[in-house]
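For this view, one protein chain was removed and the others were kept in their places.
Letters A, B and C mark the chains in the order given here, with residues in each chain numbered from 1 onward.
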Amino acid sequence: MSTATLEPRVQSPRNYLNADYGWKSWLFTVDHKRIALLYMASITFFFVIGGFFAFLMRLHLIEPQGALVQPETYNKLFTLHGVIMIFFFLIPSIPAVLGNFLVPLMIGARDLAFPKLNLLSWYIYIVGGLFTLYSAIAGGVDTGWTFYTPYSSTYSNTQVTAVAVGVFITGFSSILTGLNFIVTIHKMRAPGLTWFRLPLFLWAIYATSIIMTLGTPVLAITIFLLALEHLFHVGIFSPQLGGDPLLFQHLFWFYSHPAVYIMILPAMGVVSEIIACFARKRIFGYKIVGFSSVAIAVLGFLVWGHHMFVTGQSVYAGLIFSFLSFLVAIPSAIKVFNWTSTLYKGSISYEAPMLYALGFIGLFTMGGLTGMFLASLATDVHLNGTYFIVAHFHYIMVGGAVMGYLGGLHFWWPKISGRKYPNGWAMLSAAIIFIGFNLTFFPQFILGYLGMPRRYAFYPAEFQVLNVMSSAGASILGIGYLIPLVYFIWSMRYGPVAEANPWGATGLEWQTPSPPPTENFAEIPVVTEEAYAYSAEEEASRA
Amino acid sequence: MQGIPIQPEQASTIAQSVDHLYFFITAVTLFFSVLIFSTIFYFMIKYRRRSPDERPKAIEGSLPLEILWTAVPTLIVALFFVWGSTLYFQNSEAPPGAMEIFVTGKQWMWKVEHPEGQREINELHVPLGHPVKLTMTSEDVIHDFFVPAFRVKKDVLPGRYTTMWFEPTKLGTFHLFCAQYCGAFHAGMIGSVIVVEPDEYESWLQGGVQGETMEAAGARLFKENGCVTCHLADGSGPAPSLAGVYGNTVHLTNGQTVTADDAYIRESILSPAAKIVRGYQPVMPSFQGQLSEEQILDLVAYIRSIGLSQGNAKEKQQEEGKK
Amino acid sequence: MPEPHAEHAEHIGLAHQFEDLSQQHDADTFGIWLFLVTEIMFFGGLFLGYAVLRWLYFAAFDGGSHVLDIRLGAINTVVLLGSSLTMALSVRSAQTGNRRALVLFLTLTMILGGVFLGIKAYEYHQKFAEHIVPTLDWAPEGEVLARLAPGGLNHAELYFFLYFAMTGLHALHMIIGMGLLFWLIRRARRGSFTPSYFAPVEVVGLYWHFVDIVWIFLFPLLYLIGGRY
Partner (left out) sequence: MSHQIEPTKTYVTVFASLIGLTLLTTGVAFIDLGPFNTVVALVIAFCKMLLVILFFMHVRHSGGLVRIALVAGFFWLALLMGLTMSDYRTRTWTPPPQAWSNTAPPTHP
């Protein structure tokens, strides 16, 4: 990072960033790369808010009787933390930022199939976000991100309708993005780019888009009916007239379980790309890993009943859902084994993206295996609704999806911004995040087994020690997340100029200059080689 | 284990078997985590990049390996599934002869009723070594009756009964939590389950403020609300006689047959038109909003009592009459 | 419209990210079909609520469906099928480049859609008159009460909640369809559709047919429960 290259405004060739200036060029752009950056800025904004709420919660839980806020406020904190983090950060993060930026580049197209629809998706996301922010400012909502009836429809007098409208609208941003990706990947691949030459990131994005288009509408209708019921006090979910609260749970979880695969699948795609590049080797069992992404997407729709084992769902339905839930774990296991085998006989280098990817594998494996406790009926009866569940899904979402997102950002940052970030700081932040994360969430597994329920503003004193450890970990994790924010922004102005292919990776996106021109490719490339052609022969045939 | 508690107490018959499954899954998790992490660390060290122009040979993959790490996890999860499900099946239905206790969840407190008339708030006294079946309902939102020491938990839903059972094997006081978010003081909706010696439980039952037994309360309500005017004992009134009904099958106008359990009686009180007995008109008014959950439980206990004892005598008469 | 590339300039309506019009047409039709699949799932959630509650409270649903006017339901089905026919013919006339027929059939489709919404509005007015609108005006009496009472009034209110939710959502989709038709008619009059570029007409046509299919299922499920004998 020599100071010689510090002058910020070196006159780089025309690219999508300096093609046009002014707020109009950003707010009315139809360029998928600029829309990706719009998404990046907005989800970072929501991530900071959600993270702040999480930090307040951990601070509050240092003392058994609650150290910071009233119970009602604590309920609003965990609800808004859940809603903002899931609907406004995790679900859009990789698909909308890295997906939007990379899908056209990776398949050799000039843009997505429907660029205007893409911009509309971002505006829909922002309108939904404004509704949710309004609900936070106007008093918050205290129903939990799951909105279980009859509490949310009849007994809660907080801003349920506003947040329901917000989530309802933002759902359509997810649907339209998924639709855009599926049409683009099917119809606009470069000549020669067959399905089995696609980078695995695109397999993962394709599988995620299937879930987004097929699952999110069911969430939309559920939240729509919930808002109706909250406003008019009549509806099919609360028992006054004979409605069934479990019907809401069935409809809600039909989307919300596949939603966790929306969050993890793209991260798996990112990790496949990073592992292949930094081990300089083709992913072990490419086709199997590709198909397991689609298998996770399809099986993910069959398993939602494991959220309802103790809610009075029938014993036999519990049996069916438990069996199916175990099946969905197999493709994830296959992926982990394949990533590990990719390292075999590779030539592994350790820059920041690789650290994040390896951190992902570690934490995702822990998260996935703890899912076994919750899929088997007998142990789930004990662990359901306790901190074991909180630890499990944070291992998958924060340990998996966020590590994957950060890994992807570090891997494609030179291509996105045309600048390189300081590798030393990046590896340090990866380590801090890994340590802080484990210190925050591993104690919660034990708390869960001990029986401490979720969503408790105050708890019996015997759980205090583990809660203090968790809160300590949360502050380390918070610092870990701030460091990348700093050096990414720093690198935009002062980072050394990045060349077209800083990591020597394969893939069409690396054949464009960094940052790429607005039309991506002077002329549409023709693909002749397999994916991840890192071996000597393939490189020779390329030269 | 002074500093950090690791394991909750095992205070019910099923606690040990659930813990065995829990530790087995933990062992498998640790084994695979260690296996994967050590393999990764070994590869990371052995195959670190020596020189920038190192080009490893392309390895396509290996089908036998793929089959191996598909089959082995499938077998392991099959084992978890079978073990977990059989345990769950055994624990889902209370054994015959279990003691009946009625629990009503209400925003932020637990109301417990023993059939003998004893009523408790946020506390549940149970005898040692005797299976206890809880029939639970909620007056407002979804709650969840969770006793970590017994490894049992069941949601408590408004508008219907859910049941669960346990058999305490240790004396003492154990935590009772509400494990389904239910509003502002969800965290305060806690209590304790107190396991006492059976004879001590007997004396506790007799002692204390003596409320009328549930059956007596049910009988009183049966008269006060005018049920007795239609549901005549000999069945000559506009409504079927309820003697001998509980537990037996009932033939409905639309040809279906249902067993008259708690849920059927509760539904017939709150929305009578849903299931009309064959040969009768839907004239019964709904008592929605007039009877509290406890009162409905008392009526159920009463109908159950007249169903089992006098009912058998009545049934025999009817059989002879028919023959 | 995005800045035209040199070779794209002569095809009107070709977007810059596509190589040729047929790729664009394929993408557009595939895109609308995917959108219709999301609509299947959107209405599917509502149909699930209907299926579960009908299974739980059949008597109330049977009584509720007898209160509806089966004649109006049947007429509405015929009207909507008619509008599907005129929509299909307008797509055909766009394919054959017959601008006058295109405008005519699109207008006919809009009129039939209007007739459908008119009949629907009248039915809603009937429900208000009979005081069987959940929460807003729920006080059934007289002959309607006699028919609803056997199934339980609360469950009957659930039936009508579903009736208004499903037909209301369907009517909302009709109104959006009418708006799209109006936009199509304006562009058709300006002659911007040719036999090689008529994707917008086909897209709106597919959407219209989907809305018709939803009604094809709504009519028997809401009006003909249990039969009228």
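Rule of thumb we're sticking to: contacts are C-beta pairs under 8 Å (C-beta built on N, C-alpha and C of every residue); 3 or more make two chains touch, one makes a residue touch a chain.
Nothing here was measured: the structure is a model prediction, and the numbers come from that model.
Colleague: Checking the contacts here: which visible chains does the omitted one touch?
Modeller: Taking every chain of the complex into account, the missing one touches A, B, C.
Colleague: Which listed residue (B:Gly97, B:Gly207 or B:Gly279) would be found touching the missing chain in the intact complex?
Modeller: Residue touching the chain left out of view: B:Gly97.
Colleague: Identify the residue among A:Tyr286, A:Phe301 or A:Phe364 that touches the chain left out of the display.
Modeller: Within the whole complex, the residue contacting the unshown chain is A:Phe301.
Colleague: Of the residues in chain B, which ones touch the absent chain?
Modeller: 13, 89-99, 127, 129-131, 167, 198, 202
Colleague: Tell me which stretches of chain C touch the chain missing from the display.
Modeller: Given the touch definition above, chain C has residues 22, 25-26, 29-30, 33-34, 36-37, 40-41, 44-45, 47-48, 51-52, 55-56, 70, 74, 77-78, 81-82, 84-85, 87-89, 92, 95-96, 205-206, 209, 212-213, 216-217, 219-221, 223-229 touching the missing chain.
Colleague: Write the list of chain A residues that the hidden chain touches.
Modeller: On the side of chain A, residues 186, 214, 218, 246-247, 250-251, 254, 301-302, 304-305, 308, 312-317, 320-321 touch the unshown chain.
Keep in mind that, in the parts below, only the chains that are shown with their structure count from here on.
Colleague: Sort out for me whether A-C or A-B is joined by the greater number of C-beta contact pairs.
Modeller: Per the contact counts, A-B leads.
Colleague: Where the centres are mean C-alpha positions, what is the separation of chain A from chain C, in Å?
Modeller: 35
Colleague: Could you check chain A for residues that touch two or more other chains and list them?
Modeller: If we look for residues of chain A contacting two or more partner chains, we find 242, 244.
Colleague: Where in chain C do residues touch at least two different other chains?
Modeller: 57, 152, 154-155
Colleague: Within the complex, which stretch of chain C touches chain A?
Modeller: Against chain A, the touching part of chain C is residues 2, 15-19, 23, 26-27, 30-31, 34-35, 37-39, 41-46, 48-49, 52-53, 56-57, 134-136, 152, 154-155, 157-158, 161-162, 165.
Colleague: For chain A, which residues count as touching chain C in their complex?
Modeller: Chain A reaches chain C through residues 30, 104, 109-115, 175, 179-180, 182-183, 186-188, 213-218, 220-222, 225, 228, 232-236, 240-244, 247, 250-251, 254, 519, 524.
Colleague: Considering only the defined contacts, which chain A positions touch chain B in the complex?
Modeller: That would be residues 71-72, 75, 142-144, 146, 148, 150-151, 154-156, 238-239, 242, 244-246, 279-282, 284-288, 310-312, 315, 318-319, 322-323, 326-327, 329-330, 333-334, 336-338, 340-341, 343-350, 358, 361-362, 365-366, 369-370, 372-373, 375-382, 384-386, 446, 449-451, 453-460, 462, 465-466, 533-539 of chain A.
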